[in-house]
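Have a look at this one.
Every protein chain but one is kept in place in this view of the complex.
For reference, chains read A, B and C in written order, and residue numbers begin at 1 within each chain.
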Amino acid sequence: MNEALIPALQAEAAWCIWQPSRQQAAFRQLMTAFSYPGRVVPLASGAESAHMLVLATLSDSACALADPQRLLSSDDMRRLGVRAGSVETSEFVLTAGGCTLEVSPRLGSLENPEQGATVILQVSSLDAGTQLQLTGPGIASDQLLQVGGVDPNWWKQRSEWNGHFPLGVDLILVAKHEVAVLPRTTHITFKGAH
Amino acid sequence: MNPGYELPLDEAGYSFGFLDEYAKREVRRTILKAISIPGYQTPYASREMPMGRGFGTGGLQVTLSLIGKGDTLKVIDQGADDSVNAVNLRHFVELTCPGVDTTEHTAEATLIQSRHRIPETPLTEAQVLILQVPYPDPLVVVEPSEARRKVMHGEGDYSRLLTKLYEDIVQFDEITISHRYPTRINGHYVIDPSPIPRYDVPQLHQSPALILLGAGREKKIYAVPPYTRADPLAFDDVPFRTEDFTGEQGQRRACERCGATDSFLDELIADDGGKHWHCSDSDYCNSRVAGQAEQAQETWA
Amino acid sequence: MTNTFEAPARAQWLRLWSALPASTVKALAVDLAEQHHVEDLELPQSGLGLLPLTDSALGDTYFIGEIPLAQAHVRVTSTQGQSTEGSAILVDDRSGVARAMAILDAVLNARLPGCEAALQLLEQGSAEVAQQTLQRRALLAATRVDFALLGANEENDDE
Partner (left out) sequence: MGYVAIKGGGRAIAGAEAAVEALRCAEGSTGTPLTLSAIEQQLRLLTSRVVSEGGLYHPRLAALAIKQMQGDTLEAAFALRAYRSTKPRLMDVPVQDTSRMRLIRRISSAFKDIPGGQMLGPTTDYALRLMRLDLANESPEDFRAVTRRFLNGVADTDLPDTFPKVVDALREEGLLPPLTRRAQAAFDITRDPLVFPVPRSAALATMARAETGSLLAIAYSNMRGYGDVHPTIAELRVGYVPVMLPHPVTGEPIEAGEVLMTECEVVAMYEGDATDGPPTFTLGYGACFGHNEVKAIAMAILDRALQKGMRDGPSNPSEDPEFVLLHVDGVDSMGFASHYKMPHYVTFQSDMDRLRTTQDKATAQPTPEGAPS
């Protein structure tokens, strides 16, 4: 349970990501990122790790998290209190953008599309790299986003997974300190070659 | 309890935002899915709040899961900040969320919780509107089984609802739905926009601000994301119509207090039985009156 | 008398300590915390738990409602460096009381210095519990319907 481990973490510089007030602020940033897809939103600061802050804010003992590349230490998992699950069955998937997933995450069902997974994708940068032109809900006219360190096949996979609305996955792109979100409703066209 | 038991008064303090952190985290997860699937009624485990079901417990759980230090909250009911229910909800948030500011001015608010109205003053990207919802599902009128309704929603199949509207027209030569007007979001899900008047429905369309709708009793949260299409159901020959405030002489009625001819009006009956018309949005009305007072002073100077 | 008192099974300790005023238990815990080093392995918490029962008609499991729960989990290390874990989980909403009992639980279990006092509280507690049991039995004994005696003589309905 997150709250229970606060003392154990006092030593670490990043302990405050377990604080309710910190998570509230982080959630508001995430909600902005979901509301305005493709906008780069500052999230973590200083010693905080952005992907841990995202997970601490959104996940707990009520959810399962898949971490196919073992990006988290067992201590991290214990502090989150989250259940470890497989990619196909978990609400949350944490993965590096460099490589693609072998299997599809949960896409939800026609009756319960909210069961489609939230994928937290680690990227090298959100201000350089592949140029994405975005349209869809949350975008007034169109929105440009540059993403570095993501295997081009990711975008192919994503469009397959999101082919049948309302089914699909929602992507949180996480750089060192910033996030940008691509919900299942966002349509991507590529500007120039990459 | 054991004879020696004493209530833990030292441990009994309510935590910030009343709800425990697990409850908030679940509401937050639900909100993000609701934004990702515009108009979809996302289920969540609604908690009991210290006010009655139907008093805005759904909207309140959303507000309490969002709010933090640095936020400025506006709460309105029937458009008025000082309507009894609005006062009650605002007081509760002030009580359980130390460090949060409250305001009556739409422009100053970062979070606006409302029952039955959308403020007249256009919302901005810096604001979130939270609407309290008594009945979330527009399909209830044509399909009692929730299991079947969920399939119809998923397929975006609203033929039976349109038929119902059409029967209206045949009978009354007019769509008789007064408020809670079924509205299609981003061309897929049709929502019940909560009991706002038809007058407010156009404000859902391409709004710069995120709009969240919370139904506590029915345990559902749904969203109209910013810059998203919101089309009230209608027919080519019988268009969607907002409330008509045309007076006897065919002119648009004006608020008798601030003179506005571009606001939703409340019809009041005075003691003498005579009818009067006032803005339902008290902040809009007050700020217009204040503005006129300033102008008056300037002209004297 | 303390010497003659046999320590009951650890499973009974919390029930017996709970029968005493919380202040008594807390006071002892404070003393023990001064003699030994106490660290929280989990933050003492209070919350709720759903209470599942099995219905005796069809054997379905169902939740009759929620109960308050308070729990604590500590490690107590004596000055001699002897270290042991203790914990408490109570149908109660006072995490402070749970933490106090967790300390007693650890000290008594490892027979650390100060365990005699914890044992003594067990004895006092069991006296309280015995008294309570007596009262409940009286409610039954005084109201027993003895069909054998019906008609014979209504008066001595006792046994």
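In the analysis below, a contact is a pair of C-beta atoms (placed from the backbone, for glycine too) under 8 Å apart; a residue touches a chain by one contact, two chains touch by 3 or more.
These numbers were taken from a predicted model, which means no experiment stands behind them.
Every shown chain that the unseen chain touches in the whole complex is listed here: B, C. The chain not shown here is touched by just one of B:Glu167, B:Glu243 or B:Glu256, and that residue is B:Glu243. For the chain left out of this panel, the touching residue among C:Glu6, C:Glu34 or C:Asp60 is C:Asp60. Listed here are the chain C residues that touch the chain not shown: 10-15, 18, 45-69, 71, 73, 85-87, 89-93, 105, 133-147, 158-159. Interface residues of chain B with the unshown chain, by the touch rule above, are 1, 3, 5, 7, 14-15, 18-23, 43, 45, 47-55, 77-80, 82-88, 91, 116-117, 146-147, 172-174, 176-179, 195-199, 217-219, 243-244, 264-269, 278, 280, 282, 285.
Going forward, only the chains that are shown with their structure count from here on.
Annotation: 30 Å between the Cα-based centres of chain A and chain B. Each chain gets a centre from the mean of its Cα atoms; for chain B and chain C, those two points are 51 Å apart. If each chain is reduced to the centroid of its CA atoms, chain A and chain C end up 47 Å from each other.
Contact with two or more other chains is made by no residue of chain C.
Multi-chain contact residues of chain B (touching two or more other chains) are absent. The part of chain C that touches chain B in the complex is made up of residues 18-23, 46-47, 92-96. Per the touch definition, chain B reaches chain A in the complex via residues 15-17, 21-22, 24-26, 28-38, 40, 42-43, 65-69, 125, 128, 147, 150-151, 154-155, 186, 188-189, 206, 208, 210, 225-228.
Per the touch definition, chain B reaches chain C in the complex via residues 2, 4-6, 8, 10-11, 20.
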